[in-house]
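A short write-up of the structure that comes next.
Note that this complex is displayed minus one protein chain, with the remaining chains in position.
For chain A:
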Amino acid sequence: MTTAPLLDVRDLHVSFTTPDGADLHAVRGVSLTLRRGETVAVVGESGSGKSTTALALLRMLPGTGRITAGSVLLDGTDLTTAGEDALRAVRGSRVGMVFQDPMTALNPVLTVGRHLDEVLRAHGGRDRAARRARALELLGLVGIPDPGRRLDDHPHQFSGGQRQRILIAMALAGEPDVLLADEPTTALDATVQDQILTLLGDLTRTTGTALVLITHNLGVVARTCERVLVLYGGTVVEDGPTAEVLARPRHPYTAGLLAAVPRLSTPSGTRLTGIPGSPPDLRLPLAGCAFADRCPLAEDRCRTAAPELTALTDTVRAACHPAAESPVPLPPPPPPVRADRPAPGPVVLAAEGLRKTYGNRRRRFTALDGVSLTLRTGETLGIVGESGSGKSTLARILAHAHPADGGRILLDGQDVTRPGRAGLRTVRRRVQMVFQDPYASLDPRMTAGDIVAEPLRAFGIGTAADRPARVAELLGRVGLDPAAADRLPRSFSGGQRQRIGIARALAPEPAVLLCDEPVSALDVSVQAQITGLLADLQRDLGLALVFIAHDLAVVRQVSHRIAVMHEGRIVEEGDADTVCEQPRAAYTRALLAAVPEPVRPPVAVPAGKVTV
């Protein structure tokens, strides 16, 4: 314990300059130590500064980013003042890095062997045959089957998970002391994520490499790392052993984040727990605690004096005024609330044997292969599946964004598979869609008000004079300030943008709302707000919802029924709780097993024993 740390980051500050000249203070005094062979997770939501911290360690900040204060000591050498040559010597050979998106991180025209060869040559491998042998060994190490044959394959011949394995092999090629992994599994499906995390765990154990894992997913942390650092608003709010922090969080933000993670064990019809409000604006100077505005325990001093990271026990440190004075951990979160849901009514939308094939005569890809489903008024049908399972295609076909190749779609009992011009207008008024990416699904040049008013115009609802009032009503309905109607999408946060998308979908008063991964681009603390909003809207307007997601835990809580999709087919369908507790299909069982849970379900502690 007394050995000098391998990596010692002290009071690191990083700023960016925004296009309008303002300073964005992304990292505000992060300190972190890493010993040889240790595994540390850095957890936070978007804007917490976790990725910026990682990039700043190797001075690889993009654009206008710069380190304004602090030091990064690697074995005593300060990297913040090191020259470019010294940094190059460190990158790869002392600190290896794995990035988020394995799809774009490999050069498509080079073979995997060439990728590895290049890294090995940069680290002084002179002998060609030795480099090839080492490349083979590395591919074997990261679990690519038959490495001898695969070495001369190109990146497109590997799956996403295999590409991430190759990237890990490249990061390990220089035998680094530290492996920095920035959201290494976020772009991957749950079952593949599981394999990659196991691989990372095994590699750190066998090679003795220290691991810094950056993630937003507490389940990933619990699975991989010994220690965890929780970041919020560019500062460390809590630091301690993973088991301790996740079981007995000291900082209210950590507690809120934990409570917000959907648990697979929570039954259908339960509201997700969220953290009210939205993350701090990093352009503004911070007077007190960054979390004060959203904190249930906030006191006056929290808004004026920034709390220091103080040791609460031997191993746990937290930056919180109330927590520092309280000898006990925070009380466990209140049990989840059951939502009052009306019983589903008659069938509004039905699909029979839908088929869709993409591609041409030479290369065909069947996206949908005989999919049938029914949807009732006031009912939520959850559709779960991994990428490529056809769930998004299904939503787009039901919304008539793409035509179906075969099968029938029935709306209110009428065949609307190939509607005429007038029929299409009716279908579109009744069936609306909420999209996955709240950044891409809003026209960046239109104001929020214009975006919401567009369907009103398109369907000729109301007159031009009373549209602003209707837009204001819709914005209010989704929890936005109607005065925000004249602002452009870029001035809203992700959650707020998704609310605009929902307001737009509600404008023509639809009966069916198709939600294609509506919360997967949002932070956990915000996704509860959006699912809660959808549940409220369903209760008030009697909407039928199709809720598409890859996260089974979320789907179970919001859905009445669940359909599990795999390779264009529905492999299992049934009552939400039944599907999750007594899965029949092997694929459903695999999906359930792969969901990373942050902690075991909390053991109920009798009230009297807490204050011992």
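The working rule: a residue touches a chain if its C-beta (ideal position, glycine included) is under 8 Å from a C-beta of that chain, and two chains touch if they have at least 3 such contacts; residues count from 1.
Everything that follows uses one rule, which is that contacts and distances are computed from a predicted model.
Choosing from "NADH dehydrogenase", "3-phenylpropionate/cinnamic acid dioxygenase subunit beta", "Ferredoxin" or "ABC transporter permease", the protein name stored in UniProt for the chain missing from the display reads "ABC transporter permease".
Contact with the chain not shown here comes from a single listed residue; of A:60, A:86 or A:401, that residue is A:401.
Of A:164, A:432 or A:559, it is A:432 that touches the chain left out of the display. Across A:152, A:443, A:473 or A:581, the residue that sits in touch with the chain not pictured is A:443.
One chain of the complex is left out; on chain A, the residues touching it are 19-20, 276-278, 281, 396, 399-401, 425, 428-429, 432-433, 435-437, 440-446, 454-455, 457-459, 479-481, 484, 486-487, 491, 493, 495-496, 499, 501, 504-505, 507-508, 529, 533.
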